[in-house]
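There's a structure below that I have some questions on.
With one protein chain held back, the other chains of the complex are shown just where they sit.
Our next item is chain A:
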Amino acid sequence: MLKKLRRVGPPLLLLAPSLILVGVFVYGLIAANFSTSLTDNHTAAQATGQKPAAFVWFTNYLDLLASEDFQHSLTNLVLYTVVFLAGTMVMGFLWAWMLEKPVKGEGLFRSVYLFPMAVSFVASGVVWRWLLNSNQDEQASGLNRLFQVVGLDVLQNNWWNNVTFGIVAIAIPAIWQLSGYVMALFLAGFRGIPDELREAARVDGASEWKLYRHVLFPQLSPVALSALIIIGHMSLKAFDLIMSISKPANYQTKVPAVDMFVFKSSFDYANAAAVGSILLIIVALVIVPYLVRTNREEKR
């Protein structure tokens, strides 16, 4: 017993500060948040503890999921995530595929494609708010004006002011910012494939397509999965872009993260907490299997 303690003790002691912090700030707060979401804590008086809050089971969740307003947010989140994922994966793969062969000035292309990643969503939102200005024709500025200049007037549209697809406009700056990241992941993936593998396929007379289909794609699929997880989880960052491009009060572009902010600002803590828990459940459904799988693979 004492021997075991001596072996496990010191490492656990060294981990202790981090474990306590993560335990309290991640797991403890998730539990506390969940418990708030089960109360009727909807007013400032309750939020500050001047009036007691009552336990109401899952009423807040049911009300939220039944409200058209919140359904619109969820639909927006799905639409945004799909477009954002498809856009970054396609662009990122295309760029990596083009740069994977010997190219003059490769470093320049790579650096430029990747640089938007270093900028905050808030700063890029300033420019994209201008670019995605919904004015058209005479009054047009931003991309709508650019479309006129290059003779593509038909492409003019009202961007994030469209009720159904406005959120897709918000995905454009996000794709601009993160495609380079996916490119970097794929480039590393390409470079991890041993040259002998390609040579062997060529010697066997495999066509370019077959080489990709049977040799390169299977080798790249773990990279693609990592990219999907990371990028998919970043779709929650839509919050920053929406706050700086279209504003939280804008119905067209709202997502659950924005609702949460609005609830919090109006001291409706119960609903804010419920929205937070819903987001956590959505993320956990994807992340937990991924973490478990990674953990199991490492052991092999």
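Convention: a residue touches a chain if its C-beta (ideal position, glycine included) is under 8 Å from a C-beta of that chain, and two chains touch if they have at least 3 such contacts; residues count from 1.
In this text, contacts and distances are computed from a predicted model.
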Among "ABC transporter permease", "Phosphoribosylformylglycinamidine synthase subunit PurQ", "ABC transmembrane type-2 domain-containing protein" or "Spermidine/putrescine import ATP-binding protein PotA", the UniProt name of the subunit that does not appear here: "ABC transporter permease"
Candidates A:Val56, A:Val78 or A:Leu146 - the one touching the absent chain: A:Leu146
Given A:Leu79, A:Leu131, A:Ala171 or A:Val215, the one touching the chain that is not displayed: A:Leu131
Residue among A:Tyr61, A:Phe165, A:Tyr212 or A:Phe239 that touches the chain left out of view: A:Phe239
Hidden partner interface residues of chain A, rising order: 7-8, 10-12, 14-15, 17-19, 21-22, 24-26, 29-30, 32-33, 36, 91, 94-95, 98-99, 101-103, 106, 108-109, 111-131, 135, 138-142, 145-146, 149, 176, 180-181, 184-185, 187-188, 191-192, 202, 222-223, 226-227, 229-230, 233, 236, 239-240, 243-244, 247, 256-257, 260-261, 264, 269, 272-273, 275-277, 279-280, 282-283, 287-288, 290-292, 294-295, 297-299
